[in-house]
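What follows is a short report on a single structure.
Only one protein chain is missing; all other protein chains are in place.
A and B are the chain letters, set down in written order, and residue numbers restart from 1 in every chain.
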Amino acid sequence: MATTRDPLATRALVERTAAPEGGEAVASRGIWRVILDVFLQNRLAVVGVGIVVFFLLFCFVGPLIYRTTQVVTNLTLIHLAPSSQHLLGTDADGYDELGRLMVGGQTSLEVGLAAAVVATLWGTLWGAVAGFVGGAVDAVMMRIVDSVLAIPPIFLLLFLATAFTPSVSMLIFVVAFVSWVIPARLVRGESLSLRSRDFILAVRGMGSRDRRLVLRHILPNAVGPMIVYATFAVADAILLVAALSFLGLGIPPPAANWGEMLSNGLNYIADGWWWLVYPAGLCIVLVVVAFNFIGDALRDAVEVRLQRR
Amino acid sequence: MTEAQRVECTSLLRVDGLKTEIRQRHATIRAIDGVSFSVAQGETVGLVGESGSGKTMTGLSIIGLLPPGGRVVGGRILFLGQDLARLPARAMRAVRGSGIGVVFQDPMTSLNPCMTIGDQIVEPIRAHRESDRKAARRRALELLDLVGVPQAKERLKDYPHQLSGGLRQRVMIAIALSCDPKLLIADEPTTALDVTIQSEILELLGRLKAALSMSMLLITHDLGVIAGHADRVIVMYAGRIVEEANASELFAQTRHPYTGALLASIPEVDEGTDRVLYSIPGVPPDLSQDRQGCAFAPRCDRATGRCEVDDPQLEGCADHSAACFNPLTTEEGSGRSPMHAVAVEPRRPPPSSADKRAPLLVVDHVVKTYPVTTGVLRRRIGAVNAVSDVSFTMTQGETLGLVGESGCGKTTLGKMIVALERPDAGSIVFDGIDLTKQSNRATRTMRRNFQLIFQDPYSSLDPRMRVGPALREPMVINAIGNGVSRDRRITELLGDVGLSKEAVRYYPHEFSGGQRQRIGFARALTLSPRLIVADEPVSALDVSIRSQLLNLIKRLQEAHELTYLVISHDLSVVRYLADRIGVMYLGKLVEIGTCEQVYGRPAHPYTAGLLAAVPIPDPARERAKRRIPVNGELPSARNPPSGCRFRTRCPRAQERCTVEEPVLQAVSGTDHQAACHFPLVATDVGKSAQRDGSRAFGSDGA
Partner (left out) sequence: MFAYLVRRVGQAMAVVIGVSIIVFFLMHLLPGGERALLGARATPVQVHAFVVANGLNHPIWVQYVDYMGQLLHGNLGYSYHYNESVNSLLAANIPKSALLVGVSVVIALLIALPLGVIQAVRRNSPVDYVFTGASFVGYSMPVFWLGIVLIGWFALDLHWFPAEAPQGAGVGAAFSQPRAMVLPVATLVVVNVALFSRYVRSAALDNLVQDYIRTARAKGIPERVVLLRHMLRNSLIPVVTILGLSMPFIFSGALIVESVFNYPGMGLLFWNAAQIHDYPILVGGTLVVSTAAVVGSLLADLAYAALDPRVRYV
């Protein structure tokens, strides 16, 4: 059979109009620009970023400007009310409360961020392996996840905390240990749903190996939800650390963190020493709210990227 | 309905200068921009247009159910003397469901999944009519009978998920009719349904409309549906009415170039493959931008300077008006496809199947079943027979069309042919190599020879990958060429599919559906495959974009010496593209032959019924068409009927069909085979189809 091949004839149709027959793409900004755009439109998210930036400066730059000693106790200065000397008063050990908020915030933020990152990375790895290997391995791995998930986090934390001598790195490990299961479930679900998408089938149909599918297509598409999760995880981790401190299983003094300060201050609620009760609590609430705002807006923004249909 | 008659009836609904806006995140869409029309008592008005034309928004504006952000910003909607646009919420509720009933597009999502059918029908009755529970229940039963739901009494206690799509749409109709509305708004009532079910539902709507002396506003994108069921037709484009006329007048004497172009872009089920389909260049306008002049001007080949500046108004008599400065002349506008003259081009002769070359693809007794499991141990309780003993062959360079309704196994078959699924039994031999016997590694290296094109252009491209890398990827995977030669190839292929080479810099979401489908073709072609399996390649696209793609598909075949397997539920699309056609029903291939044979002299009753069910965009032929019923609903693929699987819906079924499974056998000539004990012969039904067909070819010469 002789196929008529006349490229000019087919071209003629194309070139009847100056523009290509299919028309041009409508340039929208890049995906990250779109995400950023939607994100910035969410005023709460902008507020959240503002709060986080403020606290980062407050905790890490603040001590350089507002110099206080947070190592040596000074028993002549205990329980002073706020004054020009001590803007937020002093606590039971004579530490300057404002200065302690700054130093304590360092620990809270560090532990929160690190635990969230460790939990998200480990969970992502776990979920991805379960999702791709499938079969019995998947079943066993996911039953482990289900089991850890069934243990109420505070109970598990207490259990672990009794066994380990508290330190910053231990705290990160312990908090990460109770939080990695949620991202593991998310990633597995995400990869299962991505696996059946047409574009994955298309790449498979070109002869791609699984490794390429995972690295080039599935993981990049799962990154968005993971970033969103990690943001929420920071908030949860800060709360968990605070709770652990309240339960008396935090890092021992003189190291400080907001949870510790708060739970110490709570002993004095009956004495009307408000500066020991509210500032630390407010710091925790503000930072946690901020991360939740950011997470919420990120989730909307990540979903929006495919909206134009 | 004649002009005199229409004046006699008072108009039931008058829409006057309606303007509706939808506020979105970044922009305000002027969805409807000054639309006026009326619907007379007892009249069916068809509202037709592509997506974004404002047809659906018009319907939703009338009943006041616009989506979030939507708002009527101007004009009046007069219904029985009330202006619905300004009615307080409470009074509007009294109109909804009582004065105006609505049937929405998707029966799968339009019913509450947590409520029984009975409760859902009773609800409006009790809100507007009967306060007595028992009486309302009786009325619901009556309604279910009326809309043809079998065993209505038992169905009342069923939940929506227990019913098929067709039955659910009947329930929707029962709800809409529950309080004897004066006006029924049917918004794409059959778009989500199979073609045989579609024709039943449309017929039902027509019958009920007459019996209950209602008026109907039939909103659809399908000119064939309009041709068969509307008295008067309103064509919308970009939020405005571009043409309005009596149905017969519109199709016989088209005035607006857009209507003409639309009619010319539809491939017809009774029309051969020997012409290039007319296609409207470009894409519809962005409705959030200010408009100047005629919205269609940028895509119109009759546009003059004036069209870009001035706004054309609807002009003409009450029977027929169009908004165009350069309407089609009587000469141009008559004839079935007014724009034929523009683009008729000789087509390549289809490869003759008598061509004695070794077949490229041999599908031999292929079976695929999916297990249905239950219980703790996932015990197998049954199996869905997705594909059941299908055999056919394809030669190099031909196009085989595979048609069938949902659940017939055509998609599964397509996936097996490109080795994305493995058959349970049988063999698929591609160019002498049995794919079912290859190792995974060998299959991977074979893959470049056959590629799949997907239905949904939105999900077939990785949203995170720019078009450039996406097109380069297949060559990288298969280690073809180097950087320079790959880029050259990409530029070349983008040109072939009608995109500029700039496309490589963009992400998929920056392209329209039609453009993405072009990219899909370019990606498939990077590997120079020999066979392309296209699964519903154009069904997600609008009519005007669809014809562009159909022509592209044909053009690519010539340029790249491709063999196509085109899978579609749309018989006219397949007819336009294919040389040979296979018809599938419930996992079985029931008929196969050349286009002329299958469409001209269908031998299997199912094929005949399917063909008869396809609406033709020509009122005269559509209404004269003989109905060949395909009764009832599709049986479950888990328990297919014994013997012939079609027998439960077949008008010719006899005792023998129950016990003996028919096999494919030659009916007329060796190429034309059907699996039926009592195949139709030319004298039965072929005659009427043939008559239509010959007329079609006759008028083609115009």
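Structure notes:
In the analysis below, contacts are C-beta pairs under 8 Å (C-beta built on N, C-alpha and C of every residue); 3 or more make two chains touch, one makes a residue touch a chain.
Computed from a prediction, not measured in an experiment: that's the story for all the values here.
Contact with the chain not shown here comes from a single listed residue; of B:L47, B:V72, B:A85 or B:M172, that residue is B:M172. Contact with the undisplayed chain is limited, among A:L101, A:A115, A:I172 or A:V277, to A:V277.
Between the chain not shown and the residues B:S110, B:N246, B:T259 or B:S279, the one that touches is B:S110.
Touching the missing chain, out of B:L13, B:A85 or B:V102, is residue B:V102. Within subunit B, the residues in touch with the undisplayed chain are 63, 65, 67-68, 89, 93-98, 101-102, 104, 106, 109-115, 123-124, 127-128, 159, 161-162, 172, 175-176, 374-376. With the whole complex as reference, residues 44, 143-144, 146-156, 158-163, 235, 239, 242-243, 246-249, 259, 262-263, 266, 269-270, 277, 281, 284-285, 288-289, 292-293 of subunit A touch the missing chain.
In the analysis below, only the chains that are shown with their structure count from here on.
Separating the centre of subunit A from that of subunit B, both taken as means of CA atoms, is a distance of 46 Å.
By the touch criterion stated above, subunit A contacts subunit B in their complex at residues 1, 3-5, 7, 10, 13-14, 16-17, 19-28, 30-31, 38, 41, 197-199, 201-209, 212, 216-217, 220-221, 305-309. Contact residues on subunit B toward subunit A in their complex (touch as defined above): 25, 276, 281-283, 348, 351-352, 355, 357, 396-397, 418-420, 444-448, 451-452, 454, 456, 458-465, 473-474, 477-478, 495, 497-500, 502-503, 506-507, 509-515, 518, 520, 523, 527, 548, 551-552, 555, 558-559, 561.
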